[in-house]
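Heads up, one of the protein chains got dropped from this complex, but the rest are sitting where they should.
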Amino acid sequence: MTVIVSQLFTGVSIGAVLLLIALGLSLTFGQMGVINMAHGEFIMAGAYTVFVLQKVITDAGWSLLVALPVAFAVAGLMGVLLEYLLIRRLYARPLDTLLVTWGVSLILQQLARDIFGAPNVQTRAPDSLTGNIKITDDLVLSNNRLFILTLALLAVLALTLTLRYTSLGRRMRAVVQNRDLAAVSGIPTGRVDRLTFFIGSGLAGVAGVALTLLGPIGPTMGTNVIIDAFLVVVAGGIGHLKGSVIVAFALGTLQSLVEYSTTVSVAKVGVFVAIVAFLQWRPQGLFTLRTRSLA
Amino acid sequence: MLDFRGRWKAALLPLAAVVALSACGSKTGENESSTGAVADTSGDTVKVGLLNSLSGTMAISEVTVRDSIRLAVDEINAAGGVLGKKIEPISEDGASDWPTFAEKAEKLIREDKVAAVFGCWTSASRKAVKPVFEENKALLFYPVQYEGLEQSPYIFYTGATTNQQIVPGLDYLKAQGKTSVYLVGSDYVFPRTANKIIKAYAQANGMTVLGEDYAPLGSTEFGTIVNKVKASKASAVFNTLNGDSNVAFFKEYKSAGLTAASMPVVSVSIAEEEVKSIGTQYLDGQLTAWNYYQTTPGAANEKFVKAYKAKYGQDKPTSDPMEAAYVSVYLWKAMVEKAQSFDVAAVRSASDGVTFEAPEGLVTIDGATQHIYKTARIGKVGSDGLITEVWNSGQPVKPDPYLKGYPWATGLS
């Protein structure tokens, strides 16, 4: 019993990490119709932000808190730059965007190597986040995982509120649903695109801050985690946050339960098979956007 | 459609040419008169090859090895070279890609005609270049601890084999009264072979192996594995994880409430460089098994550490594979001088008993296995990021790549 509960907790927390990574990705995916392959490198930028900030702010707890908004801004600005320089020229060619952003991710990784060096760097976590909450001797909930879960849920909440109740949110949804119609209705689609990219990429930065608590901080950290997030977004469907939320937690739990009874590789392959089977059932993802466009 | 016929015939022509040409190659098993590639030592310099990943995932580790090989080469050149010739190093990038390693090895041997090659890190890269060295009858010096069960006539192994690292690590755990272990490793050859040996050892020595888990290389999600480790209540963990995975594993380990005091982890792939990138916050008090630490006492090591830091920076630590790489160049020099020749066959037959006063202490080449006698050392990670020795084997351990001297290991190879 304890095992199942602790595995469920692990599953949910894996889901939370996936969600945090996939949230921004899902936003930009909905808007440009293709996956931003450089999203992983925006995560990396967020993590390096913590590293740099800790050179200035020595207290581990404060530096982490300050890093959240700063990483959001850093990664967000990188996203805007990417959108402005490249992606906005490519909205008619979504598959090419995928390759272009892959090239950008290669360049960003090498830049990180040249700036920070190839080896992983270390950041300090505050003591309050390296401990855990003991429920029984065998069942402990680690604080860093709880922190990430809270962060992910807050991000979902903030994003939902923005999309539903602000005028920016309404415009963003309009562009996703029908770009041409939005444009003729007087929505400045260019500006909305840039803002969407700012928020989506910024969320990647936040995810990067969270990942410093769990894993290595190095030039390739983004590529290690990004493929699973791609699958979450693809299976979740375009333009619906709740699709990504449900799929992220489902995949996390599936992975942790399968992994417990078998091995990591079986779990990874199992997740892939599950996704292919799932897309047979719902080819456009869990939730599809109803529009009148033909393509 | 009709006009394609002519071209189809044209396409067949080259194939016919192929069949005609193929008639003259030699068949397998036929007696070859191949003498292999001959090193070019006619000038007043002698070329050696440096084969390391300078790009890709393995660059982190392999660049440091390349640097210490360069240090040894510079020192030897400053002291007059080998047999009166200056060493001219030619560096090639293996790019963390095994076919590239094979390709560059071939280039170094055939195009550059080097006298010896130093490098490779992963077992996969060594396995990829092994046929190239054997086919060309050229020499490779391999400086990293590895899984044993190999003995190529054209490779000198200057890192530890299993009985100089893993077996002493287990002996130490046993002496500390640890009766059960959990095995965690990356999914590749070294951890899988190491764990096979550990299981055989455990069976013969009254230890129990409570579980065994492998994570794909580069994997950074260890929630489930750490849960399993915790639930097993083992008295120690034997860790053969590699690279990035170690960072994620130790972060998870600490936040699950496991410590060096409650369940110590013995790692065989964490050296000073890795400690720096994981963070002492997570590693304090954990154990490692190697043959050399930056803190190893002795004049030879003081000189090595000083020279390395002077050349590459005061904040750069020295580690076991770097030391083994540094030693390999000096051993090659000693062998060449004993043979009075750069010829591969002469160097090989002169190898037995060649010694060098290395930073890790005296090392001796065992001519039969082409491995070297090394002192085993267990170390503890301190809060300053350095590893200090808590136990050593007292004298250099004879290399035994196939573990023939261990009754419990029969049937492993």
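Going by the order they are written in, the chains are A and B; count residues from 1 in each one.
By our rule, contacts are C-beta pairs under 8 Å (C-beta built on N, C-alpha and C of every residue); 3 or more make two chains touch, one makes a residue touch a chain.
Definition applied: contacts and distances are computed from a predicted model.
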Name the absent chain by its UniProt protein name; which of "Sarcosine oxidase subunit alpha family protein", "Na(+)/H(+) antiporter subunit B", "Glutamyl-tRNA(Gln) amidotransferase subunit A" or "Urea ABC transporter permease subunit UrtC" is it?
"Urea ABC transporter permease subunit UrtC"
For a quick check of understanding: of A:23, A:78, A:104 or A:129, which residue touches the chain that isn't displayed?
A:104
Of B:135, B:284, B:337 or B:352, which residue touches the hidden chain?
B:135
Sole touch to the unshown chain from A:113, A:173 or A:194: residue A:113
To test your reading of the contact rule: which positions on chain A touch the chain that is missing from view?
29, 33-35, 86, 89-90, 92-96, 98-100, 102-107, 109-110, 113-114, 227, 230-231, 234, 263, 265-266, 268-269, 272-273, 275-276, 279-280, 283-284, 294-295
Positions on chain B where the hidden chain makes contact:
3-4, 6-8, 10-11, 13-15, 17-18, 21-22, 24-30, 32, 34, 54-55, 59, 92-93, 95, 97-99, 102-103, 106-107, 110-111, 122-124, 127-128, 130-132, 135, 149, 187-189, 192-193, 196, 214, 216-217, 413
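Everything that follows uses one rule, which is that only the chains that are shown with their structure count from here on.
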Quick one: report the Å distance separating chain A from chain B, using the average Cα coordinate of each chain.
37
If you look only at chain B, which of its residues touch chain A in the complex?
57, 59-60, 63, 187, 213-216, 218-221, 223-225, 227-228, 230-231, 244, 247-248, 251-252, 254-257, 273, 276-279, 281-282
If you look only at chain A, which of its residues touch chain B in the complex?
2-3, 6-7, 10, 13-14, 17, 118-125, 129-132, 134, 138, 140, 142-145, 213-218, 220-221, 224-225, 255-256, 259-260, 263-265, 268
